[in-house]
Structures are given as structure tokens and as C-alpha cells.
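Removed: one protein chain of the complex. Kept in place: all other protein chains.
Chains here go by letter, A and B, matching the order in which they are written, and residues are numbered from 1 within each.
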Amino acid sequence: MTQTSSALADEAPTMMQRFVKSHFWHSFKIDRVAQLSFMVFVAYILMALLAPLLAPFDPYDPASIDIMNSELPPSWQEEGESDFWLGTDAQGRDLWSTILYGTRVSLTIGICAVLLQALLGICIGLVAGYVGGKVDSLLMRMADVQLSFSTMMVAIVVLAVFQATFGTQLYQDLAMVMLILVIGIAEWPQYARTVRASVLAEKEKEYVDAARVMGLRAPRIMFRHILPNTLSPILVISTVQVANAIISEAALSFLGLGMPVSQPSLGSLISSGFEFIFSGIWWITVIPGVVLVVLVLVMNLLGDWLRDVLNPKLYKG
Amino acid sequence: MFAFLIKRLAQAIVVMFVISIISFSIQDNLGDPLRELVGQSVSEEERQALRDELGLNDPFLERYLRFAENAVQGDLGTSYFFKEPALQVILAKLPATLDLVFGATIIIIGFSVPLGVYAAIKPRSLLSKLVMGFSTVGISIPVFLTAIGLIYLFSIELGWMPSYGRGEAGHIFGWDTAFATTDGLIHLVLPCITLASIMLPLFIRLIRSEMMEVLQSEYVKFARAKGLSPTRIYFLHALKNTMLPVITVGGVQIGTMVAYTILTETVFQWPGMGFLFLEAVNRVDTPLIVAYLIVVGAIFVITNTIVDLIYGLVNPTVKLFGGK
Partner (left out) sequence: MALLDVKNLEVSFGLRSGAVKALRDINFSLERGERIGVVGESGAGKSVLGFSILNLISQPGRISAGDVRFEGKSLQNLNDKDMRTIRGNRIAMIFQDPMMTLNPVLTIGDQMIECLLAHRQISKAAARKIALQKLMQVQIPSPETRLDQYPHELSGGMRQRIVIAIGLLMDPDLIIADEPTTALDVTIQAEIMELMLELCERNNVALILITHDLGVVSQVTQRTMVMYAGRVIEQGPTNEIINDAQHPYTQGLINALPQMGVRGERLQQIRGSMPSLQAIPKGCAFSNRCDYASERCRVIPEFTRSGGCLVACHMVEELVAQSENKAQDGGA
């Protein structure tokens, strides 16, 4: 939001006024779904940031875990205990605390991976669009190939091979970095294509020729025009991409290629409960599952809303 | 047509080359054939001698060429676990995976086209809103949760479908498939729905938005001005143009589909390639991992060629046959 408001308002003194008057703010004010989604999203961010303060137990601290407490149902059920209001998981960890920390892990991986995607994609897109010619076609060809192999496939293969090579122990220590790297690297074409398209559009404009005629350096002026132009598509893509990254991470964790159970993300928490679900211990899977689905749903709804409001020219395909 | 085939072939060679390099590097770094051949009791000197004899100390290029030569002849090594040629082990599981992919594709096409078109033609109707709401929720649910939900509802609560396995497979034209028997079909339902659920919402949304754009176009207005019936306008003029970007995206999504077979097969313990691959990873069964990668690479190349052919048939501006 702050990003967009600064894009809409160039001059500092009128920024707030212009933001309040803007189409963006107006559409937000009349859209209930967008408001609700945004509030829920903020709540998730707060949950993730304040997890150590909000959580009654530290799920990473083995000393606070008692195996005797394992598989307790939520406190509103008959056998539940009031200490653990969402119950406990198979290792005896408080589920509420673990979910808070898990949300933190999932969001961290999602956001960092998307930052990496954006960084790579924007750089490659700028180079491809600006240099053009063979470099451009080579880079875009690479983007096609990369996309056709699909993130999940690349991630599964890379992570599986990594795990097989270096063993489970080292893998578990490096899991978060690996997940960010793999998801971050695999999805760069999304950004690269969008940025390249706007560089190409900007290159066509007359001021570039004018700048050249006047002996000015076109690139600098161009990029000052390009980046604001790409801001709205990037914002839309990013929202959806974070949602996708979180889902990909969850899927990889489910396959045992994601976060280890000692430091669970929402995905690995769901996965760890899977083997118990058919014996009636539903909460280890269902509660983090709902938390995950709501998070991703809210981000997708925000992404849809941004797409409708900003109406950027997104690269299709 | 000839130029197209040449271009495709060149692309296929590049892709397979990249995959073979990756596969070879994996094999070279991961697998120690000595461990499989002789075990722990052999001395270091004997090991070195054996290495020389097997050509394991040769330069990289030489080793790669040897690998490639064998690979071209279909020899991808012997699975450590099954003690059988890796390619054979993988190919034996291929029909089961193709069953899944085929079933899911039918579901995706069968539902996404009518629903997407309907949502585009009547964007304000209740059904359209339901469909769009469903697809937004749909893309937000991770596939393994869908699977767990389906198993819980249909297998455990209602007891209508089996929760795992492929059931009895039959033969159609000599091809081993679960579509041939009732038992197989029942086993297919849940895994196919699961696999389809990943892409169905995406395609519904894509078809809807493309169709809405096409319906705004001048040629659709012109078709209306010609006095054509809505059926012809929607299902010939508009749909044919809508399908062009959809086919392109479909080609890209094949990779995702294959990737998600691994997940689906794991949840349903479906005896396919993906399930086998994960087991191979856990057992560090390198030849099997390599064989899987190469078979999957070949599937990519083949399906992408088919998608390109279909695209060329639908889009007259692409020349497949003769010409430039």
C-alpha cells in the first residue's frame, strides 16, 4: 500500500491528500472483501512478527516440551487441557504456539523467495529489454524453458538431490535457505517478462530519441520512467507470487523436502499430522490447514482486487 | 511441416542434452558404484585398481560420453534396490502415472471450458459468481489438503471409494490401464480429482478472462452485426480465439502436472513413477533417479510437440505445413 501511494503521488507535501483522493483508496473504501482480506492479512503479519510474545510456549525449546502431553485435543473437547487451547501435536508441543511460529516460517519463506524472484526477474528483464537482440531472445528462451519445467518439478528434483547428496541432517539445518533459493530462482521469468515488456514499451517513446538527440543519456531517464510503470504489475504479481510460494513450500514440506518437524512451517505441521488423521486426531492437520488456506486465500483475494483496481498489463502465458 | 519438425527436433535435442548433463552430474556425484559392487571389506588399493578398470578416474568428458552412449541405447544403469535395469523399472510404472494424467486432463478440459465460457457470457449470474468464488478458494487450497479432505469424506465417512492403490488394471489395445476395469475406475476417481483440482481453477479463470476479452473484440461485434446466432458467435468465433492463449498455458502447465503427480501418488500410494521417484530419493537409488529425470524430460518434449501441433492447427497465422 505504501508503495503504491508513493507511486501515485510524486510530490511529498500532497502525498497524503492525493492518496486519500485516489481511485485506489476509493475502491478500497467501497470493497468489503478487500477490507476484510487486508485486515486478516495484517493480523497474520502481526501474528508472525509477534510470535515469540504471543506464543505461550517456545516450540523450538525441547525443555518446554513434555512428550506426555502429546496428541491432546483442543481445550473445548472433553479430554482437552486448558493450557493448550488448540491441543498439542504428536511431539507434545502446544499447537497454538507451533502454528504461530509456523506462520512466521511460512511467511518468511514466501516473502524472501518472492524478493529473490523480483530481484532476479527485474534485473534480467531490464537487461533483456534494454540490450535487446540476441541477449534478449536468449534470456526469454531461457524463461520459456524455465517456466515449462515448472517450479514444483525443479524444486522437487533439486531438493531431493540435495537431500540425497548431503544427508538429512545437513539438509534440515539448511532447509529454509534452500527453500528460499529454489522457489526464488525458479520463478524469475514472471517478473522478467513484465519488466521487459515495459522497457520495450518505454523504448518506443519519443523522449528517448529526444534525449539521444540532445546528447543526454537515455538509460537513466528511461529507467526513471520504467520503474514507476512496472510498479503496479509488480505489486499484483508479488501478492499472488507470495501466495504461490507459500503453497509450494507447503507442498514440498508435505513430501518431506521442506522444513523439518523440529522447525515446522504450516505445511510440515499439516504433513506431520497426516498419519494420525485417520485415527481421529484431526486437529494437528485440520487447524494448521485452515490457517494456511485462509492466509493464501486472503492473499489471492487481495491480488485479484489489486488486479482489478490497478489494471496493469500483465504478461500472459 | 518439415521445418517445424526440424525445429522441434533441435529443441528436443537441446532439452535432452541439458537433462542428460544434469542426470550425469547427479550420477557422478551421488552414486558410488563400488559400494554396490564390492561392499566395505575391500582395501583402498584394490578400490583404486577397480576404479581405473571401471573408468571412474577418466576425464569428465570421457565419462559423460560413455554415459550418453549408454543412455541413447536405453541403458541407464541398474537400480540398486530392484537389481533390475532402471529404465525398465521406471517404464513399468509409466502406465499408472499416465492413467492419472489422462484422467485429470479429461476432468480439467471437461469442466474448465464450459464453466469458463459460461462465466464469461453471463458474468452477473449466480452460477458464474459461485464458479468464480469456488475457483478463488480452489487455488488457495494446497493439493494435499484437497486429497486429505477427499479421502476423509469419500473413503472414511462415506466409504464410497478406496483411499489408496490403483486397483485392478486391465488392457486396452495392449496398453496397461486402470480405465479398463470398474475396480480401476473407482480407484482412479479420487486421485484424478485431486490432480485436476490444482489446475481446474486456474483454467476456469483463464478461459473466463480470455473469453471476456474476445467478446469485446471488433470481430465479435461484426459477427453480431452479420446476424449470426449467439451459439455460433460464442462457440466458434469467440471460443476458437479464446483457446489460443489457453493452449499455450496448457503446454506450460504440463510440467506442473507431472510434478504434482509425485504429490498425488504419494498421498494415494498410487504405484506410479512419482511415488517410485520419491522412494528412490529416500534410498539414494541414483540410477532410478536419473532414469526418472530422463523419462520425464522425454514426456515434456513429446507433449510440448503435441501442444505446438494443436496450436498450429488452431491458429492459422502459424505455418505448420510448407511455406515460410
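In this text, a residue touches a chain if its C-beta (ideal position, glycine included) is under 8 Å from a C-beta of that chain, and two chains touch if they have at least 3 such contacts.
Model, not experiment: these values are computed from the prediction.
*Asks:* Since one chain is left out of the picture, which of the remaining chains does it touch in the full complex?
*Replies:* Per the touch rule above, the missing chain touches B.
*Asks:* Of the residues B:L228, B:V252 or B:L309, which one touches the chain left out of the display?
*Replies:* Residue touching the chain left out of view: B:L228.
*Asks:* May I ask which residue of B:Q48, B:S217 or B:N282 touches the chain that does not appear here?
*Replies:* Only one listed residue reaches the unshown chain, and that is B:S217.
*Asks:* For chain B, enumerate the residues touching the unshown chain of the complex.
*Replies:* Touch with the absent chain occurs at residues 216-219, 221-230, 232, 236-237, 240-241, 244, 314-317.
Just so it is clear, only the chains that are shown with their structure count from here on.
*Asks:* Return the distance between the CA-based centres of chain A and chain B, expressed in whole Å.
*Replies:* Going by mean C-alpha positions, chain A sits 25 Å from chain B.
*Asks:* Spell out the part of chain A that touches chain B in their complex, as residue ranges.
*Replies:* Residues 145, 147-153, 156-157, 160-161, 163-165, 243, 247, 250-251, 254-256, 267, 270-271, 274, 277-278, 285, 289, 292-293, 296-297, 300-301, 304, 316-317.
*Asks:* Using the touch rule from the top, collect the residues of chain B that touch chain A in their complex.
*Replies:* Within the complex, chain B contacts chain A at residues 15, 26, 29-30, 136-137, 139-145, 148, 152, 156, 245, 248-249, 251-256, 258-260, 262-263, 266, 277-278, 281, 284, 286, 289, 293, 296, 300, 304.
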